[in-house]
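Can you keep this structure in mind? I'll have questions shortly.
Heads up, one of the protein chains got dropped from this complex, but the rest are sitting where they should.
Should a chain be cited, it is by its letter among A, B and C, assigned in written order, with residues numbered from 1 in that chain.
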Amino acid sequence: MKGFGSDNHSGVHPEIMKYMLIANLEHAPSYGTDVWSEQLTEKIRQDFGSRTEIFLVFNGTAANVLAMKACVKSFQSILCSDVSHLNVDECGAPEFFTGAKLIPIRSFHGKISVSEMEKAMIRRGDQHFSQVSAVSITQPTEMGTCYSLEEIQEISQWCKSKGLYLHIDGARLANAAYYLKTDMATVCRGADIVSIGGTKNGLMMGEAILVLNPSLAIDFKYIRKQGAQLPSKTRFIAASFLTYLSNDLWQRIAEHSCTMAQTLHKNLKEIPGLEITDPCQSNAVFVKIPKDLIKDLKKHFFFYVWNEETYQCRLMTSWDTQIEEIENFSDLLKKKLGAKSETSSHPLS
Amino acid sequence: MKGFGSDNHSGVHPEIMKYMLIANLEHAPSYGTDVWSEQLTEKIRQDFGSRTEIFLVFNGTAANVLAMKACVKSFQSILCSDVSHLNVDECGAPEFFTGAKLIPIRSFHGKISVSEMEKAMIRRGDQHFSQVSAVSITQPTEMGTCYSLEEIQEISQWCKSKGLYLHIDGARLANAAYYLKTDMATVCRGADIVSIGGTKNGLMMGEAILVLNPSLAIDFKYIRKQGAQLPSKTRFIAASFLTYLSNDLWQRIAEHSCTMAQTLHKNLKEIPGLEITDPCQSNAVFVKIPKDLIKDLKKHFFFYVWNEETYQCRLMTSWDTQIEEIENFSDLLKKKLGAKSETSSHPLS
Amino acid sequence: MKGFGSDNHSGVHPEIMKYMLIANLEHAPSYGTDVWSEQLTEKIRQDFGSRTEIFLVFNGTAANVLAMKACVKSFQSILCSDVSHLNVDECGAPEFFTGAKLIPIRSFHGKISVSEMEKAMIRRGDQHFSQVSAVSITQPTEMGTCYSLEEIQEISQWCKSKGLYLHIDGARLANAAYYLKTDMATVCRGADIVSIGGTKNGLMMGEAILVLNPSLAIDFKYIRKQGAQLPSKTRFIAASFLTYLSNDLWQRIAEHSCTMAQTLHKNLKEIPGLEITDPCQSNAVFVKIPKDLIKDLKKHFFFYVWNEETYQCRLMTSWDTQIEEIENFSDLLKKKLGAKSETSSHPLS
Partner (left out) sequence: MKGFGSDNHSGVHPEIMKYMLIANLEHAPSYGTDVWSEQLTEKIRQDFGSRTEIFLVFNGTAANVLAMKACVKSFQSILCSDVSHLNVDECGAPEFFTGAKLIPIRSFHGKISVSEMEKAMIRRGDQHFSQVSAVSITQPTEMGTCYSLEEIQEISQWCKSKGLYLHIDGARLANAAYYLKTDMATVCRGADIVSIGGTKNGLMMGEAILVLNPSLAIDFKYIRKQGAQLPSKTRFIAASFLTYLSNDLWQRIAEHSCTMAQTLHKNLKEIPGLEITDPCQSNAVFVKIPKDLIKDLKKHFFFYVWNEETYQCRLMTSWDTQIEEIENFSDLLKKKLGAKSETSSHPLS
């Protein structure tokens, strides 16, 4: 059953699968020494700058925590949004891999601001206090919103002024680039290290860690290997990313996903009895749905209840979401709410 | 260029790729809740016992270190062969993931014995000494040899008598089963936890951690997640393993690889001037090749020099090794050695 | 210069020093096998129950983090007050030693409540979320307040109902016992493991980890040793604690410190222009002092500004605080505030 559960419920995009099959035709050396990996590095340097280093890993948690490990020592700490994947969805992997402390920052629609982070920058040089060394932001955020380019610049400049590294968790980075009407390199400007997601954007698996600050790349191959994230048949992830980044595929996928979400958002906004909770700036719609409808709705379309108390639900679109699914879901919801409203408006009948 | 570099230089076996394509046709829930994962669990329980738990991860290092993490606390230690992958090829991942100590045991053709391990079982209960809690053996070993079923039983019973967990690193377990003329479950008998390799046996990626001792399974899902090894689109690894374990595919692959190695071994044994260093009991041949031939040989067939001092080389076969390659390599080596011998026997000409 | 900086600015209580000198008269075996350690264990079992285990360590951070390490696995998490020493004064030691996550709970006068903790008990069994395994409370709290015995029982029962361990950070536990008009064993009732402070209560150094839940004691000697906290000449810490716990010394010290704090609190409450911010329930007074007086005051009496924005200051008394110091400080403050008030009330003069 298709639905709006997550963009990782989709399969592999056919263009990517095609190149995985091509990559399978011959023998290839392992551990990143294959031609696909070389071409990917070349492509990345064209797009993101000639000093960029790219390290492929298997999944998003790995991309985030290994990036963090490059940025902090165990006695340091990381500022991140209180709702970030890093803070609430990685089973303590950041603390485990780095030994460091996460300091959750109060977020607004998933975003954190310099003013909130400023409050956490206390006790610099005090040996009793874990010293902040890095900031991690998610772009787009876990709530489907995007930092504007100006906001990222403000955060980046603040980080530089404080001597902090800036990490972007870009599990769906392409969607932010699409929303901000720019390319991914521009979205990354000002960051030191970026996790670029593949799995949620049409790949079978694989994430890319982009090291934009060369000093963070020096030891990274060892960090990756010791972190059990060095793929042996690297070519398959490399070929996937190469395909994804070429011929505007990343953009076509982002455009489709985001357009589907916007359509869904537009539809739901017009249905009385629903409450949209966050701006729709990527491929997610967050909406409060009356509790008694959820169970039945989920029989037709899978999705997650995000907040078990408020019945805020998360609806994700994907590269293969069909307009018919959007319309069918909207219609079903409208119908159910209509029925409900009719019932409740005739309490005496 | 094909060659004898590693079984992870091969691509994906066509039967496996076919089922990956089938798994790609529909949406599927993530994180191991897909139907392929369910079928795999069922299959595993049929083959390995009804209380077996299986946890899929991305690569062999992960399979080993997470299995170890389930077996030891940070103040404990692990006995393993001095030449084991765990000890020399994982960049300290075991120490990092477990916080524990590895105690390398002197090996013979890659195998360790109870008598050598017995020597390391000192200072039980002494708080100053890291307490041994687990044994890890590799089957087949890094030197291409196999423990006999009796040897495994001896080690297993010794472990039980000492209160130690037994882990098998089975990156190429099927090859041991083939060599021992049995199935994989029989090879695993007596172990508490086993890493079963996929990547080196025709999969694109993925290893299975088989938990045979149910007490080790209790927390394993958290250990995997915190270890950044929970695949989101699990179905692709699950479908791969399901295919691999069905219709005797694992056996057909093992038989082919091992037969190719035996042929290579037989050929090389007959060539004067070469020294076979280890018995051929899986898909590897270890042979000392005269130093001055190596560079030129490698232009035609890639392989690794295993020992830079003795010029012991490792020649690995794979599921797609062709008999022609074996013959061509053997002929080339014979020709070069002949030329060399001729030269050296007519020093004055 | 004496002052109100911290109870660890005081020296060693003379009765304790006397027994350290006695302990120095002879040779003694090391690592906890001396007679003083044996007597201490006996004493502890008399006071806290016959199954209690005691482990001496060097300092308070160690007592806390090793206690936590016994309670959690790396993929689990710990609930603690947002202002707890564990969370803000140990430079990330809890995260480093345990690999686990701290979840800070909003506190009120340093105390946390079941209702706030309940909110954090989400996503049980969800592999993506670090599973709460322990609660740590500080008694008395970092804000000088005490949980009532009923409050501790409520927390303890809630912990039991959720399967969580309860730890008490009792760096100044005796002061809570004095305030609650009971003994230390009663204060600890319901806890699984307790850090009992020595250094802040008249010892030269040393803290005792009391393991009340026997299952947590099984591996503790290894946890301590690997944590680099096994003292070799243990007898000096053992003799100190034995003295401290005998002849009501702990009570006499607590009574003195707390009475001094109450006197200070009473004095300051009567001075206009000061704002007492927290109840005085142990040996600390928290008071907002006008910013412009602080620098000059500190020339006469050392103390810490607790909050750099509000100028809330912390005044700690100790076993050797003299009533004259209390009176002199109060008088000085009164005089300065009077002068200030006079100045500001006659702006034109």
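Annotations
Criterion: a residue touches a chain if its C-beta (ideal position, glycine included) is under 8 Å from a C-beta of that chain, and two chains touch if they have at least 3 such contacts.
Everything numeric in this text was worked out from a predicted model, so none of it was measured.
The omitted chain makes contact with just one of the residues A:Lys2, A:His109, A:Lys225 or A:Lys288: A:Lys225. In the complete complex, the hidden chain is touched by one of C:Ser10, C:Ser156 or C:Asn267, namely C:Ser10.
From the set B:Leu102, B:Met117 or B:Cys159, the residue in touch with the chain omitted from the display is B:Leu102, counting the whole complex.
Although one chain is not drawn, its touching partners on chain B can still be listed: residues 74-77, 88-92, 95-96, 99-102, 122, 127-131, 308. The omitted chain makes contact with chain A at the following residues, 31, 73-76, 99, 127-128, 130-131, 219, 221-226, 230. The chain not shown here touches chain C at positions 1-3, 5-6, 8-12, 17, 20-21, 23-30, 58-62, 65-66, 90-93, 96-97, 199-200, 204-205, 222, 225-233, 236, 302, 320.
Note that in this section only the chains that are shown with their structure count from here on.
Between the CA-based centres of chain B and chain C the separation comes to 52 Å, rounded to the whole angstrom.
In chain A, the residues touching two or more other chains are 90-92, 96.
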